[in-house]
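A single protein chain has been omitted from the complex, and every remaining protein chain is retained in its original position.
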Amino acid sequence: MADDKSVEAKVKTEEEKGRLRSGLKEGIEAVKGLYDSYAVTAKHLFRKPITEQYPEDKRKLPARSRARIILTRDPEGQERCVACYLCSGVCPVSCISMQSAEREDGRRYAQWFRINFSRCIFCGLCEEACPTLAIQLTSDFEICRRDLLELVYEKEDLLTDHGGKNETYDFYRHAGVSVKGDKGEHIGERPPVNVKTNLP
Amino acid sequence: MWLFGLLVLLIKIAAILAVVFGTAAYLILLERKLLGRLQIRLGPNRVGFGGILQPIADGMKVLLKEDLIPADADRTIFKFAPAVVASGALLILAVIPLGRPLTVRGYEIPLIITDLNVGLLYVFALSSMSVYGMALGAWASNSKYSLIGGIRGAAQMISYELSLGLSLVPVALMAGSLNLTEIVEAQANYPFILAQPVAFLIFLISAMAEAKRLPFDLPEAENELIGGFHTEYSGMRFALFFVGEYVNMVVIGALVAVFFLGGWHGPWLPGPVWLFLKAMIVPVFMIWTRATLPRLRYDQLMQFGWKILLPVALLNILITGGILVWING
Partner (left out) sequence: MPLLTIDNMDIEVPRGTKVIDAAEQLGIMIPRFCYHKALGPAVGACRLCAVKFMEGPVKGIQMSCMVEAADGMKVSTTDPEAVDFRRHVIEWLMMNHPHDCPVCDEGGHCLLQDETVSSAHSLRRFPGLKRTYRNQDIGPFLRHEMNRCIHCYRCVRYYQEITGYRDLGAMQLASRVYFGRFEEGPLESPFSGNLIELCPTGVFTDKPSRFRARRWDLQRAETLCIHCSMGCNIIANVRYREVIRIEPRYNSEINGYFICDRGRYGFSYVNHESRPRMAQVDGQNLTTAEALRKTAARISDVAQGEGPSAIAALLSPRSSLETLASLSHLAKSRKWKTVSGIFDPGRRSRIRSAVQHLHSDTAISMQDLKNRDFILVLGADPLNDAPMLVLALRQAWRSGAKIAVMDPRPIFLTFDFDHLPATPGEMRACMGAILDSAFEGEKVADEKGAAFLDSLESSSGNEGAHAEMPHRIDAIAEALKKSQRPAIVCGTDMAAEGTGTLAADTVRFLRSRNQEAALLYLMNYPNAFGQTLLEDSDTLTFEACLEEIEEGRIKALLIAEADPFFHYPDRPRLEKALEKLDLLALFDYLPSGTAEKADHFLPTSTLFESSGSYVNHEGRIQRFHPVYEGGTPMLQINDGDHPPRVYDTDGVPGGDPRPADRLIAELGQVLSGDGEVFSDDPWKNLTADIAPFFKYRHLDAPPENVRILPDESSVFEGNREPQSDGDAEAEGLQIIYTEWIFGTEELAAFSKTLRPAEKEPFVCLHSDDAAPLGIGQNDPVRIDFGGDCVLESRAKLFDRMARGVLVIPRHYRLDWKISGRFGGRARIERLRETPGSPSPLEREEQ
């Protein structure tokens, strides 16, 4: 019995020692942790700030930055937009509205086209959805206005005279509707089937 | 004669208030600049040269802002609470000795507003006052965020009040007095920080908790409680809370200087300057800490206060007392 007790006591002291040791270790670690963190911040005090002074120091933004939206033109200077409603459909904040119509030459176009930049979140989904590369985001983000109404851009405000990120693409050269060129004259097309011949 | 005494008193009060408010205002700027640099940023640099006029711009802005009071707030207490916080901190300055008494044309002018012989108790009494201001403001706001902030603040300040008080007992024992002037005088040879490093650390930590500074800013914890106890405050009243906090930092700096760093003692420079310089050490350290340490969890905070700081402070009293009995026979 006595042995048991002494063994128990021994175990207990061992345990206590272990606890003390680990406690001490923890304490040292804590102090070291504190010291390290203070040292890091102190070191930062003497580093050169990375701040860029915005209005004086304007960085050139990457071409794919997402800011003010434009409507581009195809290589022939025609409006690329066919008012397919994909951008307004995908817009998560419903800031794009338009009315599509048919031009005399059969071309589909936007009779009116409006983007409310006070609602726009510049997510770029419209550009992603655009099948004709018409709607594109530019890196011009400085469009703050005091009057919200000035942020409602109409088609005239949105239209540019260039092709934006792609100067060569022309939707109507690819699509098989005869707006630009007859059937069979678009890229990758065979001449039209002659339905009135029996020749194979 | 009494008129002259009153005049001198008023001049002293005005001077101290001017210096403390100026310091508090620029402490805010200092915090923002320093914090910026500690985070490799620039900090405010737009108003005046290098942002030097920022505190004035901030002050004007805050004074001109609309003072909103929530619809269901307890209006009287709501309006009154910020004053309690600010005045509590300011009143402590009355007992802080700024230097040796000046002698002007034979009149001795003590560089202290009132030389209380129980100055230490007065300090404790007033530092406990600010919990009222905060808890009342939080209660009166009638907002859940404010209320939680207030409850946290009250619990935290009551817990750390104990260690704060106990940590100064050895200082009083060593100085043999509760009078702050005499405590400073007792450090003529060496500052108490050398004899009482543990008491200094406990006081510093408790004081940071009292001042609700990081890592102990649970009562205002922006990312959980919006603004904690001052969520519903705006304009001038918010400014009072805000300035009160910085005045509090200055006061804590001054107290640390008085209790541990030898007060106005120092070579070459006049006493008040030494005191000011010493008083700025703790605020700067607090800012540095803010840039370094994350906020504690609430249970960690309580555990640290009750299970570590309090026993260590008691032990420190015991050891100091023992040694003093042994030395003095």
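When the chains are written out, they are named A and B in that same order, and each has its own residue count from 1.
In this text, a contact is a pair of C-beta atoms (placed from the backbone, for glycine too) under 8 Å apart; a residue touches a chain by one contact, two chains touch by 3 or more.
Since this is a predicted model, take the numbers as computed values, not measurements.
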*Counting contacts across the entire complex, name the shown chains the missing chain touches.*
A
*Which listed residue, A:Gln99, A:Ser139 or A:Thr160, touches the chain dropped from view?*
A:Gln99
*Which chain A residues would touch the chain omitted from the figure, given the whole complex?*
82-86, 88-89, 97, 99-102, 108, 111-112, 114, 131-132, 149, 152, 154-155, 171, 174-179, 183-184, 186, 188-193, 195-196
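The rule is short, and it goes like this: only the chains that are shown with their structure count from here on.
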*asked:* With centres defined as the mean C-alpha position, give me the chain A-chain B separation in Å.
replied: 48
*asked:* Going by the contact rule set out above, which residues of chain A touch chain B in the complex?
replied: 34, 37-38, 40-42, 44-45, 47-51, 53
*asked:* Could you list, by residue number, the parts of chain B that touch chain A in their complex?
replied: 34, 36-42, 288-289, 291-293
